[in-house]
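Report on one structure; see the data block that follows.
The complex is shown incomplete by one protein chain, all other protein chains being positioned as in the whole.
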Amino acid sequence: MNDMALLLWARGPGLQIALVVFIAGMLLKLFEIFSLGRKKDLSTPRPGKAWSGLKTIFSRSLPDKTLLKRSFPTYLMGYTFHIGFFIALLFLAPHIELFRNTTGLGWPALPGALVDGISLLTIVALLLMLGYRLYHPVKRFLSTFDDYASWALTMAPLLSGYLAFHHLLLPYTQMLALHILSVELLLVCMPFTKLFHTVSLFISRWYNGDALGHKGARL
Amino acid sequence: MSDEQSLGALLREQGISRRGFLKFCGAMASLMALPGSMVPAIAAALDKALRPSVIWLSFQECTGCTESLTRSHSPTLEGLILNAISLDYHHTLQAASGEAAEAAREAAMKQFFGKYLLIVDGSIPTKDGGVYSTIAGVSNLDMLHEAAKGAAAIVAVGTCAAFGGLPHANPNPTGAVAVSDIIRDKPIINVSGCPPIPVVITGVLAHYLTFGTLPELDDLGRPKAFYGESIHDRCYRRPFYDQGKFAKTFDDEGARNGWCLFELGCKGPTTFNACATTKWNQGTSFPIESGHGCLGCSEPNFWDAGSFYHALSTPITPVGRAAAVAAAAGIVGGAAIAMHNRHVKAAARSGHQTVTVNDLEQASGETK
Amino acid sequence: MTASLQRGLNAFREVMDAPIASFFNSCVHCGLCADACLFHTETGDPKYTPIHKLEPLRKLWKREYTLLGKLAALVGLGATVSDAELEEWSPLVYDSCTLCGRCTLVCPVGNDITYMIRKMREGMAASGHAPAGLVEASRRTIELGSPMGIQTKAFMAQVRGQEEETGIDIPVDQAGADYLVIMSSMEILGYPEYLGSLARIFKQAGISWTVSSEAFEATNSGIQIGVSDIARQIVARVVDAAEKLGVKYVISPECGHAFTALRWEGPNLIGRPYKFEVVHILELLDQLRRDGRLKTEGKTGEALTLHDPCQIVRRGGIVAEPRHLVNMVASDFREMEDPGMYNWCCGGGGGVSAITEAEELRFKVFRIKKRQIEGTGAGTMVTACANCRNVLEEGLEHYKMDTRMIGITELVAEHLKQEDAS
Partner (left out) sequence: MSGNAAPLLHEIAALLDRLALTGEGGSVQLNGLPLQPGDYEALQEALGEGEVSAEIQALGPSLIRETALHGVWWATHRNALQEVVAESIEVTRCPALLQTPAEDVAEAARILRERLSVATKGEHDV
């Protein structure tokens, strides 16, 4: 299979397969979670709890002030990676074109050079995250195959995208095909690895905030 | 008919001066991306080169490649070198000659066996024994096999000959394939493009004449000198891509400002060809300069690569149906696992044994 | 499989709900919860990472409630949960978790780890892996009425003692009173002055109240050990007594988890809302202060600091009230580092103080409290939880610190306006 055929497979059947597994998998996981139900809390809530779940979805994106100093590397790498990843995902022109093509929604792109710099920073952050995971006693202790696999699944699109953008290592067509394939692999694995946190964290934050808000606790 | 006359002598016979020849060699060097310091060596080699015999076969094609090459005559370098070399058979150009032409082809094939260059344009239909394209009652498939036997090398001119091209596009009713799908034991140079840039054909021939070898090829069998870089890399609109400035439609402000055509479906990033530097129509312009994105015509499967007007980063097939099917599957599968989970939980609830303080101790006793 | 293990695993299956499934799905093993947990920060041992304490529960969830886990189980992958594993986890789920909720507060994906530990204890206890100290406390509560074995007679003796001390009549079993006062065992045994202080404050404020000879105990060992069946029985005593007396309010005493048990878990245990309201004593005192019914005079110039009980502040939403009350009677109130919702646990909440085996660890993790207290330079520490107070006093003694402890109600009562109190 030549590079172009690989690219076309990635843009055609590969994407179809990945999307089917991704969408079906995500829905299945949501059913899996919600089917376990949650008992209605019969205790009298404190006033003003209505929006606490929603509020927590946003507020939990901010660092805990007492941990900021103690766990600074985790926060620094975590924020750099997540913000960088989403900028690269959402503000590179070719990516926006993909969203526009599939969903009809589009928005202005950031200059390629800026996204490029941010991507590099993101890759560095992700590399440091792996190093820190191997070095930090707690992280190393907690880590399972899933953690390392998820790391690799996330790194692959970033790195292949970066290399493709700069025409490094492999011919562009081949690297672009690998980039798209790596994203497809990420989509396929997302429902079944810890990468599912991208969706479930909103559910978790909502439940947490709702329960704490019920008690009138600060969020 | 070819003879043992050198190329230089031939050209001078036609009234071309040495300066003119040198100028021609300089242009050729520039075309092949060879350094200017090599021009004297090229001139010396070409001067002494013997006229080779060339046989040109046209198969399942649109004549665009021949048109590209011959759309102007002797004053151009391309025309010159084609005239200078020995074109012993060109099916399209000699169509009127009928049996005489076929006889010439066979004579040349016999006389220069093992030495002639075989140029092929058009794809080769293979379905149903190759009946979909025949010349003088001989199928393209048979003619290619026969002509390839005595060829020193084969030049597949145009995307049809190089990769199958338009006839190969889905659903490919004639079973069209590229030359390289059929001939495996001869050196093949793919000069892809729909049509290929005429000077690229000449450049390949010039290289063969000058050095007696094939030029360096990429992994798709194309000469690196011309296909070494993507259209995107050499595009004068590249800075706009880097700045994130894109034309959104063919007549908007961005289009008028000459911004990047990526979002309008330009396939420049994955298309390797010399259009952006060599340009077309004697260096006038190339498609992007005329405001239209690159179609990717020098790449395999370019007809099946989705819309010409959708960006490279988009799916080549609509995803809506797949998404709907997936959603349905997810809901059905999800409902099944949900039912299962509820069943397990309900069983646990009904299996609940009230825990008393005595149970705590008994249980502890049991395990300790 | 033993019957008890079966019962325990069944309890695991039973408590599993959508929030828990979501929490397990969300964890990215970032380890931030470890940095929020005093058992990890003070020992440096990764096994005390809060989310790790839930590993057996996670295993069972994965195996029984997820498609992948079920598929893995079909081909013989994915271990089951064994008695040996639960035994190994018992010190992690009980000895080294006070249900303080700090991990829940910092988790970036929003996992309520505390909630999960509480749920996990159901299976741990049902399978016989609860620590002996908590089992005994539960037995005493069920059989004698109180985890410390206090019976009605002993309680009534304390009531009479405080009546004598204050010269104020303490109403007993008075139907139709507005407020029912209940106490934690620690208060009845160790800090009976709480009751006397209440009598004085209520007299000044003109509050109609009573204690119950049947339901005086607020402590709920069932919640701590994690057996809802027992917790329900204990909470029902208070609910029955309160509804029989027809009170409008039940006052949760200065005790963290008693508040959680009565205020938040109780209605869910008995399966219906109460016919009365539950207020924490701090809420009531602050309400009286706002209404001008709580009148104090003079302020102590002593440097005071405040220890926030986790269940009242972080998981109870009562943050400003104790500060208003302390500032009312003290001129040199000093906040600790990480005050309010960010407080660090005394190290003995969630039943840990009842576990003998956990004592050494408890003193070890007390060092963070020690640093906090020393950081303020205050000689007196106020708190609003008798259990915290007892644990803190033990810690202070262990580290030979001379910090004095006092309950907020007592502190306020000490400064009541004299003419009204006489």
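For reference, chains read A, B and C in written order, and residue numbers begin at 1 within each chain.
We take it that contacts are C-beta pairs under 8 Å (C-beta built on N, C-alpha and C of every residue); 3 or more make two chains touch, one makes a residue touch a chain.
Worth saying up front: this structure is predicted, and the values here are computed from it rather than measured.
In the full assembly, the chain not pictured is in contact with B, by the touch criterion defined above. When the full complex is taken into account, the listed residue touching the unshown chain is B:C235, out of B:L10, B:A176 or B:C235.
Within the whole complex, the absent chain has one touching residue among B:A276, B:C297, B:L312 or B:L360, and that is B:A276. Taking the complete complex into account, residues 16-20, 22-24, 26-27, 30, 33, 35-37, 39-40, 72, 75-77, 80, 234-236, 238-239, 276-279, 282-283 of subunit B touch the chain not shown.
One rule holds in what follows: only the chains that are shown with their structure count from here on.
Of the two chain pairs shown, B-C and A-C, the one joined by more C-beta contacts is A-C. The distance from the centre of subunit A to the centre of subunit C, each centre being the mean of the chain's C-alpha atoms, comes to 37 Å.
Each of the following residues of subunit C touches two or more other chains: 16, 65, 67.
Within subunit B, the positions touching two or more other chains are listed as 333, 337, 341, 345.
In the complex of the two chains, the subunit B residues touching subunit C come out as 333, 337, 341, 344-345, 347-349, 351-357, 359-367. Across the complex, subunit A is touched by residues 219-220, 230, 232-233, 241-244, 246, 262-263, 269-270, 299-302, 304-306, 310-317, 319, 322-323, 325-327, 329-331, 333-335, 337-339, 341-342, 345 of subunit B.
Residues of subunit A touching subunit C in their complex: 28-29, 32-39, 41-44, 46, 56-57, 60-61, 64-67, 70-71, 74, 78, 136-144, 147, 150, 192, 194, 196-197, 200-201, 203-209, 211-212, 214-218.
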